[in-house]
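In this view, the complex is presented without one of its protein chains, the others remaining in place.
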Amino acid sequence: MKIEEKDVFKSYFKNLTLRERAVFEGGITLGALFHQFVGTPVSLKNREILERSIEESMKNQPCVEDISVEIVGNLKEDEYVSLEGKMLDVKLKVKVENTVAYLRLRYIKELNYPLMYVERIDEE
Amino acid sequence: MKIEEKDVFKSYFKNLTLRERAVFEGGITLGALFHQFVGTPVSLKNREILERSIEESMKNQPCVEDISVEIVGNLKEDEYVSLEGKMLDVKLKVKVENTVAYLRLRYIKELNYPLMYVERIDEE
Amino acid sequence: MKIEEKDVFKSYFKNLTLRERAVFEGGITLGALFHQFVGTPVSLKNREILERSIEESMKNQPCVEDISVEIVGNLKEDEYVSLEGKMLDVKLKVKVENTVAYLRLRYIKELNYPLMYVERIDEE
Partner (left out) sequence: MKIEEKDVFKSYFKNLTLRERAVFEGGITLGALFHQFVGTPVSLKNREILERSIEESMKNQPCVEDISVEIVGNLKEDEYVSLEGKMLDVKLKVKVENTVAYLRLRYIKELNYPLMYVERIDEE
């Protein structure tokens, strides 16, 4: 049984609405992703497998329904860099019962900051 | 000006209630803390400074009002280990305008899982 | 041009023998691998892509000729854990000119410690 399906787990979330729960789990996953993978050596050779691997590791997190990770920025032939937060463009879908939150992590130039925010919440 | 006080920043959060916003920021901070510091070498000698340092680094995150970090578990004289999630007991206070969320990260034995959850939300 | 082929880079290593250089670069890569990826969510579903992704990211590091990563330990259906150091079994081949060092990271039960060591150095 997945962790989020267990009664003990659920008992800790009775004080939240489904929307609150969805954005809470989404926040955890975005914070986790950023701080787990920033610093990873990345080049043209491993960019794609790193994107897929980040997606698959984050799908383990509670309530993550889908995720897409794109590593943006100009990587040069024969060079590698440490992954930076500003290179991450992440779209995350979190589902709690019938409530679905769509979240985003991307670099906002005006803020010079990799921002995590909620794009939309649907009650299906 | 702190990032969360900027108008551009605020414009991304108009679609959330204050409660949703507070638990979202709290989730980010707990996920970030866990995945940034798990793996750090820790012993009786550096446990306390590591606790304080984790607290101070996380106070930089948007809307974090207060945080206490305790590293639990039996550390033995002259030995060190890599910090594990189950060793973290974190109390986090997040404030968005007059709304204050109290969050927690701690190991739940029944689940064999370091759980992140919301203890309480106050509207002051 | 790869970083390790640049004259400025090479100028910093004139004080080391080829063997010393090989084990130095090997040590960096093992320390980097451990502290970058410990904490990553892993389950039966993403174990293999995570292994491949760690290998490919570490191949970017200077002088890494080959690497194999195996994530060991009993993962259970529908559960995930945070990657721990003791779950890593890594074989690393580092080449500096004609000198090849074979390094290893694996959990040593007698020490209760994930040990990094040098298995062999060949001068070809």
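Some points to look at:
Order as written gives the chain letters A, B and C; numbering starts at 1 within each chain.
Note that in this section contacts are C-beta pairs under 8 Å (C-beta built on N, C-alpha and C of every residue); 3 or more make two chains touch, one makes a residue touch a chain.
Please read all numbers here as calculations on a predicted model, not as lab measurements.
Across C:R19, C:R52 or C:K95, the residue that sits in touch with the chain not pictured is C:R19.
Interface with the hidden chain, as seen from subunit B, comprises residues 1-3, 32, 36, 39-43, 45-46, 49-50, 52-53, 56-61, 78-80. Taking the complete complex into account, residues 3, 6, 8-9, 12-13, 15-16, 19-20, 23-36, 108, 110-111, 113, 115-118, 120-121 of subunit C touch the chain not shown.
Touching the omitted chain from subunit A are residues 34-35, 38-39, 82, 84-85.
Please note the rule applied: only the chains that are shown with their structure count from here on.
Because subunit B and subunit C share one sequence, their contact can be compared position by position; here over half of the interface residue numbers appear on both sides.
If each chain is reduced to the centroid of its CA atoms, subunit A and subunit B end up 17 Å from each other. The mean-CA centres of subunit A and subunit C are about 26 angstrom from one another, to the nearest whole unit. Chain centres here are Cα means. That of subunit B falls 31 Å from that of subunit C. For subunit A, residues that reach two or more other chains under the stated contact definition are 3, 32, 36.
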